[in-house]
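Every protein chain except one is present and positioned as in the full complex.
This part shows chain A:
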């Protein structure tokens, strides 16, 4: 780095401060998950695994975790299939209402989740879809379409159209061209969108809150537990989720780099 002016040195301190602000709270969460005390205070009381043992013994929490994994997997599978199709349609065809269609797909990304949740709740009630994990899956798959469509479309825009044409000229049908030419080219975008959709669905609260029934997801479990007060078990499951997220980030960076 070149020699810095006084205010640039000050900026280093500032940036360091902002990064501390971003990371210290997450460190606290992990730190207190190993702290042998039921209150989250300093000085630390000593090391313990007991909050992790409590998580493993908490059947409600584990059930909610299972539900979350099922919901996120199902929603991701649906949103990836529909979203990829939608991106191909938008990329390939001009049709009346195309702009509206595209904006509608992207709308849930910029709207607060609770507006989308309420809209879906109203509609499901009218057509008779009961509040349940199925309703949550449909809701998530729909709300996350924008993630898939924007990523896949960005990738499609960079493709060379001549490849698909060459494939057609060589006698490949549209399905075969898709499978052997287009799909391999957009695979990184689909993978990235899938990871992002899974993470977002796994963590989603507002839409889930309105659509879920008796069976709940992990974030809703944590959310409703926290309204009553803090338990260090939440720190432990929280630390596990942080670890899993970091694993996912490393995985996605690795995956996306290899395909380039």
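The rule is short, and it goes like this: a contact is a pair of C-beta atoms (placed from the backbone, for glycine too) under 8 Å apart; a residue touches a chain by one contact, two chains touch by 3 or more; residues count from 1.
What we mean here is this: contacts and distances are computed from a predicted model.
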Protein name as given in UniProt for the chain not displayed, "Acetyl-coenzyme A carboxylase carboxyl transferase subunit beta", "histidine kinase", "Response regulator" or "Spermidine/putrescine ABC transporter": "Spermidine/putrescine ABC transporter"
Contact partner of the left-out chain, one of A:62, A:118 or A:191: A:118
Residues belonging to chain A that touch the chain removed from view: 1-2, 4, 8, 11-12, 14-15, 18-19, 21-23, 25-26, 28-29, 32, 39-43, 82-83, 85-86, 88-89, 91-94, 101, 104-105, 107-108, 110-115, 118-124, 126, 138, 142-143, 145, 156, 159, 161, 164-165, 168, 173-175, 199, 202-203, 205-206, 209-210, 219, 222-223, 226-227, 230, 234-235, 238, 241-242, 245-246, 248-249
